[in-house]
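One protein chain omitted, others in place.
After this line comes chain A, so read on.
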Amino acid sequence: MNERDYTKGPDRWFLLQEISDFLFHEANLLDERRYEEWLDLLADDYHYSVPLRMNVEFADADTRGETKVGSEVCWFDEPKSTVELRVLQLATGVHWAEEPVSRVSHLVTNLRIEEVTMPEVKLSSRFLVYRNRVADETDFYVGRRTDVVRRTDDGWQIVKRHLLLDQTVLLAKNLSVFL
């Protein structure tokens, strides 16, 4: 079999279609609260990070505009084992922040392949997570997202998810949904 060329042409296009389908399916599992199935899509070395954003000068925006993953305070900066704890909490039935359950839609758009180093692919996208709760409580979490996905014998898995939420002060009262 010929070596595939993911830098351009049909191979790149098919790869993007395949991964898009995977990520939309993954988003759907979250919206339908099928968390156990969703956890199966996360690699064992999965890492989830959402740094804080800060108001800094134009010249510093790239270097100091967000807190550092791995050493500073973030909204999230955690391994799969912590994500699993969050899923357990949601399932208790007494996690009041999501009881009664919210209505959530994950929109993933502007999806682009950034880098292919098979079996891993790095992707760039924009996210919009909409939450409506109880009656008029409505939150929008919007920003940039970087994913690393890995092709395995069992299909695609997510290895890394890094999100830049476009808020310095969180305008929602909490982050009890997965972004």
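One rule holds in what follows: a residue touches a chain if its C-beta (ideal position, glycine included) is under 8 Å from a C-beta of that chain, and two chains touch if they have at least 3 such contacts; residues count from 1.
Going forward, contacts and distances are computed from a predicted model.
Enquirer: Considering only the chain that is not displayed, what protein name does its UniProt record carry among "Aromatic ring-hydroxylating dioxygenase subunit alpha", "ATP synthase subunit b", "ATP-binding protein" or "Carbohydrate ABC transporter permease"?
Expert: So the chain that does not appear here would be "Aromatic ring-hydroxylating dioxygenase subunit alpha", according to UniProt.
Enquirer: So one chain is hidden, and I want to know which residue out of A:3, A:57 or A:153 touches that hidden chain in the complete assembly.
Expert: A:57
Enquirer: Touching the absent chain in the whole complex: find that residue among A:19, A:42 or A:74.
Expert: Of all options in A:19, A:42 or A:74, contact with the hidden chain holds for A:74.
Enquirer: Given the contact definition stated above, which residue among A:95, A:126, A:144 or A:160 touches the chain not shown here?
Expert: A:95
Enquirer: Contacts of chain A with the missing chain: which residues?
Expert: 50-52, 54-57, 60, 67-68, 71-78, 82, 85-86, 88-89, 92-97, 134, 137, 168-176
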